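With one protein chain removed, the remaining protein chains of the complex are shown where they sit.
Take a look at chain A:
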């Protein structure tokens, strides 16, 4: 494979990059990283896909087009997408408030924003059930409905975008905004042309995490959602049902589909992020 010579450009640039020598320490670093990554991620992922493939295409298709399963997958994806959109707005807003505003209790808020990360999901489920279940003390009853899935996703994914955006916002130079303002740019323009492009990569990364986490969520919603077929049953519960019936290929098929969709979403988010960042 030779790249066509372009006018005035040295052809050697790319090969030189590929052939550059690793120092001993970075070689070891790369080796450890790859080994670690393979053991924890690549091999297990390959095993899931291989298990799904073992059932054959027909079985895969039958599994994911099963009415009850596809309904669960749709509910999961819909709620995950919606939650991600909400997080993009609210998460960014919370990060903004935490960085730019000074108010009483800010330090405390900083601390508790990570709680959804730290809380074991089943405990989160119990808390949600007691707050938003039957006889909710807050007057919000979502138990055993599709909304409960949305609520549980919101809870566990809250910190992702906040924690991604916050450090970027802290690094952002306010002088630039002031300069833009002095040149007559409106607040909206400043946000759109200066702040947003800088935040876009962080928002996209947080959104990807948030979506992926929601798609696989189980513990926090399982008590609240009631797992009612066609209403509040999510994909991970269908996976569990398949496993209980010794239908590993079926379980892996659903998991594979979710993996592929999560991957696509991450790619799309990355493309969008690049577009927005370029606008700046």
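We adopt the following convention: a residue touches a chain if its C-beta (ideal position, glycine included) is under 8 Å from a C-beta of that chain, and two chains touch if they have at least 3 such contacts; residues count from 1.
Just so it is clear, contacts and distances are computed from a predicted model.
Taking the options "Carbon-monoxide dehydrogenase large subunit", "3-oxoacyl-[acyl-carrier-protein] synthase II", "Sulfate ABC transporter substrate-binding protein" or "N-substituted formamide deformylase" in turn, only "Sulfate ABC transporter substrate-binding protein" matches the UniProt protein name of the chain that is not displayed. If you put the hidden chain back, the residue from A:67, A:101 or A:174 that touches it is A:67. Across the entire complex, the residue among A:77, A:156, A:223 or A:269 in touch with the chain not shown is A:223.
Panel shows chain A; residues 59, 62-63, 66-68, 71, 117-118, 120, 126, 129-130, 133-135, 143-144, 163-164, 167-168, 171, 198, 201-202, 205, 209, 222-223, 226-231, 233, 237, 240-247, 249-250, 277 of it touch the chain omitted from the view.
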